[in-house]
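A single protein chain has been omitted; all remaining protein chains appear in their positions.
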Amino acid sequence: MSFKNILENWSAFRKDAEAGGHHKYDHRWGMAINLDVCTGCNACSTACYAENNLAVVGKDRFEKGQAMHWMRIERYWDDADRQFPERGASFLPMMCQQCGAATCEPVCPVAATYHTPDGLNAQVYNRCIGSRYCSNNCPFRVRYFNFYSYYETWAEPLNQQLNPDISVRDKGVMEKCTFCVQRIRASNDKAKMENRAIADGEVQTACAQACPTGAIVFGDTMDPNSAVNKLWAKHEVKRGDYLSKKPKVNAEKRGYRIFEELNVDPSVMYLERVREEI
Amino acid sequence: MSGFKVNRRDFLRVLGWGGASTALVGCDMPTTVTLEEGKEDVVAYFMPEEYVIPGVGVWYASTCTQCAAGCGIHGRVREGRALKLEGNPESVINRGKTCMMGQAGVQAHYNPDRLTQPLMREGGALKPASWEVALKKIAEKTASANGDRVAWLSGAVSGHQAVLINDVLNTFGSKQHFVHETIHASVWQAVARDMLGDAQPVLRMDKAKSILSFGADFLGTWQSPVHFATQYAKFRSGKRGVLIQVEPKMSLTGGSADAWVAVRPGTEGILALGIAQNLVKRGWAKGEVPAKLKEVLAKYELGMVANATGVAGDRIQRITAALKDHAPSLVLAGAPVEGGENGYDAVSAVMLLNILLGNIGQTIEPAAQFAEARMQARSGGTRGALEFSKLAAAKKLDVAFISHANPVYHAPGFMKMKDAMANVGFKVVMTQFPDETAMQADVVLPLYSAIEDWGTHVAAYNGGVATLSFQQPLMEPLYKDTRGFGDVALSLLKQRKPKEYAAFNDYYAYLKASVSNMPAAVAKGDKNKDAAWNALLQKGVLETKATVGKFKVNTATVAAVADVSADVQFPYRLLPSARLGLWDGRHANSPWLQESPDQISKVVWGSWVEMHPVTAAKLGVKSGDYVRVTSAQGSLEAQAYVFNGIHPEAIAVPLGQGHQEYGRYAKGLGVNPYAILNPVIEKKTGEVAAYATRVSVTKLDKSARLVHMGSSDTQMGRKLVSTIPATVYRRTEGEA
Amino acid sequence: MFYKHVCKLVLPPVLMFVSLLLISGAPARAELAVPPGVTPPVGTHAGEDVPQPIEFPHDIHVNINKINCMYCHTYARRSKVAGIPPTSKCMGCHKMIATDKPRIQKLTEYFTKKESPKWKKVHDVPDFVHFSHERHIKKFVFDADLPVENVEQVCGLCHGEIKAMTVAKKNKPLTMGFCRRCHEANGGPGDCWKCHK
Partner (left out) sequence: MHVNEKDINEQIRWAQINADVLRSMENPRPAYWVAVAVCIAMVSCAVLAEIYQYNTGLGVTNLNNPHMWDMYIATFVFWIGMSHSGTLLSAILHIIHADWRKPIYRFAEAMTTFSLMTAGFFPMIHLGRIWNLYWVLPYVSDRGVWPNFRSPLAWDAFAISTYLSASAVFLFIGMIPDLAICRDNAKGWRKTLYTTLSLGWRGDDRQWRNFRKTYMLLACFLIPLAVSVHSIVSADFAMSIMPGWHVTTFPPYFVAGALYSGCAAIITLFVILRYFFRFEEYMTTAIMEKTCKLTFAIAMVWTYLNLIEFASTWYGHNIYDKEVLIYKATGPYAWIFWTMIFCGSVAPFALAIQKWRRHMPTMFVVSLLLNLGMYFERWMIVAPTLSMAYEPHQFYMMYGSIVQWAIVFGSFGWFGLLFLIFVKIFPSVSMYEVKEMVFHRRRHLDHETAVKFGRRARDAGTPATDTH
């Protein structure tokens, strides 16, 4: 939000902020996660640790609830009342949903988290002052705060594995899933060097790339030919349109977005789990 | 260019643009940027390859050694540091995918607790020594040893490493190569060999429309998890297949099952026979059913089976019907079945289902074995360790080489591996970490990590395509006093047969020579071996000629399955369940894998005791309470985790923890259920019946919050994970 | 009366504010030919001397020998880092050229020892900044059809008049403001995440 912006486009700025996307998008990166083939194996979350310099907090701090897994697999029992969970467990990969009308953005006092032209919720680490309001206002609770200087915990030579394309966050900074923005940035630079647009599948998040069953599909939801966009279309999940109240999810289709009713317009579509009656 | 290797080593040299070049946003940016602390130097390349560009990551193909599955990987290297591992799309095993353990491969490499120099035992204690001294010691100690008084204990090995081990033993005239793997499918393989004539049949889940799995955790820990996961994805797509998981404790695979059937532990075989009987009775059995078989099946009618297994009769019928309706099917048996005292018979019963359902040739195809027998995978189970410990205890071993294995930790307690090894004259341990076994050695030789070393791998289960998968260094060794396994093996060979191996000044040379001389290796008509070799390394995998076998179906070995005996003193059956992640405990020293929770219980950083609410109520135990699990062999203490994904007669304690050594992240954390296993041996295969131990549980008056991820076990009315019946799925997209 | 108060209380801050804006927008001291159509970034910085293992004379190479920047800093157009030329590259010429000079002899020593001199960093941006040389070179040289021999003008935008120096010295601030003003003037991305990682 530059000074120019305040002076000239204040009204536009406000309107668009409500409407979810605050300017002309170059891309709108999104995901589709098929819960029917997600086996909850944790490959994605470990891949995320490896890609994004995530801190390992250790047993005590994990117990305190200070763990830093940007991508976590939630496990629910749907029939806890029966003697046995006869339909298996329900696994839910949960990471930042990169909402189009993110609730974390307007509350940051220093605009350290904002909406990029790529449709991402940026988190600018070195602008963050750690007021933590964004986390309080996140319905998905997917923002993680550096409660300690975790970089001290990378025992030599573990620190040599750290990815130089992302900062290592120091204490007092909020962090979260970025849809592997460093990979997006790299492909973007590459594409620009070759005077072309980013091809579908050229950018893959670490989780999508690792997922053994290919449950996670990542891509540009604005690109009509992208795999992810086709999935969104097939399951009739649309970006939130806030003025008309027409239903966004077709009951027959498996696509849905979590907490749709909050109108935060998540960029992650989940496909319902399927179960056979035996 | 003279010597590809020299240049290669040069550009692999660590050239950090200012060390790790990772920013701490904590240090706020001054108005005028000055150089950051310790980042004053900028290192220039000496003579780089033209494709090496600072600031640009280069991907090299290699092979994952985190487990024996042999997935192909790509390693991202920047400024000489290996940063990230991804799957190699060229590999038929994993098709560009990885599991969590593969992702953590870099932490096995950068682990702060690696051995950095050889150790030698002097006056009882292990003291640092130089390679020369260590090798000299080995030379003189092994000079006189010969014949079967020399043994080599290893984990699953294949490719040229297997060849070298074999060659080393040959120089002694010994045949004693024992292979020890805690997580194995030996019984399954034995049964397959006897009933199908093929130890490693190819399982085509992508073709199957239904899978009935008796405790086979093929998504987690069974044979080749990533491969099966990719197959599973195909199995679930299109006309979605049905997965029925029958097991005493919910495994990762059980979590994804359409129907998860809790069976009384140890009676899976009976259930299998029950289903078989049901098939035959309802005339759904394909092909001719031998009379002998009929009479075996005769007594397994519903009522009796239902009583024995605790699975309701109508449920058994519905399962049978499901298998028939969703043909072709695939029936598997995993650890809980194989690990029973009646393991062989139980698995035979399961395999029989495949035969009766006509899956042979449909979803089960003959294996395509790697052409060169010497390089085929040496996979094994716990039998190897058992035999080794017996020999050792009987003072029948003068020299023991141990590599790729940590038997002192992994072997069940009753083998008393530690004491047994004390009776071995001279023990050489080749390892990367100061593990329990290394602590018992006379000489410890520190090895390269998988990311620093050369090698070739042949997968034990190859998914029907025989390939040789290459392992090449992604970066310079971190520690100059470590060496590659191949190099060590070669120097052992050179000690015995200097002339034969003089040509190879290191493992790389040996490998290159022998691969280039493999008939299938060099592309046809290509005279330039260097080019072919570089192309190979770039691709990472080499498809080779395969010998495809034929099935010889035989049901003669199918016999009645003995029921498990009840026991008053030890009312529960102990399930030492394996888990994708820590695996058998070899990854307990990886912070990532310790911190990423168990997929089902979501517990991190420790051990726990799983029990059913019914059991818990009987014992007055809540989650978090400490309990003591006692077997005839001993007892262990851990916190209880109460959930209903386990049979009330079973108590599950996961593998992976309870290390006495093995570095800062693993040491002194949790317990190892193998320590209290009863000495039950499966008769027909000689494997340890790991799931046949009976235990009693007592509550201790100590309780703490069980450190696990997530607070609520239910969705509390939110639409987080929503489920639709398969009928709807079929109507909307099933036909796609 | 009222106006007096206004003048007393209101004007000074306003003036201060305006002047700040003006300063930030003031034109640069012309020190080096600026590529056509480019508004150069504003600001100078008195960099201190950086003692190098071999005091490399940029002036001789650029001024006298007219060697193109990208001949040695060859990675600049292929990577985000410009890179220090590999030692082998130096020896490419200095096997025969000026071998009698003490500096060159020093260099040769390094080369025979098969190692590179421990060069010291002169220009650096904090590690939480993503700066790509190749993108800038492309925009200002190749896309702008600037004759490649004039590339020094582009390099000069951020590195100053290197050819006037022997050992390189930092003479531009390379602060966020420095980058931002140039981006605003020349249509560079204004999105935080394009540069901050």
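Think of it as A, B and C in the order they're written, each chain with its own count starting at 1.
As a working rule, a residue touches a chain if its C-beta (ideal position, glycine included) is under 8 Å from a C-beta of that chain, and two chains touch if they have at least 3 such contacts.
None of the values given here were measured: they were computed from a predicted structure.
Student: Among the chains present, which touch the one that was left out?
Tutor: A, B, C
Student: Sort through C:Thr74, C:Thr87, C:Gln153 or C:Thr175 and give me the one touching the missing partner chain.
Tutor: Final answer for the missing-chain contact: C:Thr175.
Student: Based on the whole complex, identify which of A:Tyr25, A:Phe84 or A:Phe259 touches the chain you can't see.
Tutor: Checking the options A:Tyr25, A:Phe84 or A:Phe259, the one contacting the hidden chain is A:Phe259.
Student: Going by the touch rule given at the top, which residues of chain C touch the chain that is not shown?
Tutor: Touching the missing chain: residues 17, 20-21, 24, 175-177, 180-181, 184.
Student: Where does chain A touch the missing chain, residue by residue?
Tutor: Here the touching residues of chain A are 1-3, 6, 14, 17, 61, 64-67, 72, 74, 92, 94, 103, 106-111, 114, 127-133, 135-137, 139-141, 143-149, 171-174, 259, 262, 264.
Student: Under the stated touch rule, tell me which residues of chain B contact the chain that is not displayed.
Tutor: 26, 28, 31, 710-712, 714-718, 720
Keep in mind that, in the parts below, only the chains that are shown with their structure count from here on.
Student: Relative to chain A, which chain's C-alpha centre is the most remote?
Tutor: The chain farthest from chain A, judged by C-alpha centres, is C.
Student: Weigh A-B against A-C on C-beta contact pairs and write down the one with more.
Tutor: A-B
Student: Residues of chain A that touch two or more other chains: which are they?
Tutor: Within chain A, the residues that touch at least two other chains are 125-126, 164, 166-167.
Student: What are the residues of chain B that contact at least two other chains?
Tutor: Chain B, residues with two or more chain partners: 17, 21-25, 29.
Student: Quick check on the complex: what are the chain B residues that touch chain A?
Tutor: 17, 20-29, 78-79, 81-87, 94, 96-100, 102-104, 106-107, 110-112, 219-220, 225-226, 229-230, 232-233, 236-237, 240, 242, 244-245, 250, 252-262, 315, 318-319, 322, 478, 580-581, 591-597, 599-600, 602, 604-606, 614, 643-645, 664, 705, 707, 709-710, 712-715, 718-726, 728-729, 731-733
Student: Quick one: which bits of chain B touch chain C in the complex? Just the residue numbers, please.
Tutor: 17-18, 21-25, 29, 31-33, 35-36, 39-48, 53-56
Student: Mind pulling up the chain A residues that touch chain C in the complex?
Tutor: So the residues of chain A touching chain C come out as 2, 114, 116-118, 120, 122, 124-127, 164-167, 181-182, 185, 189, 192-193.
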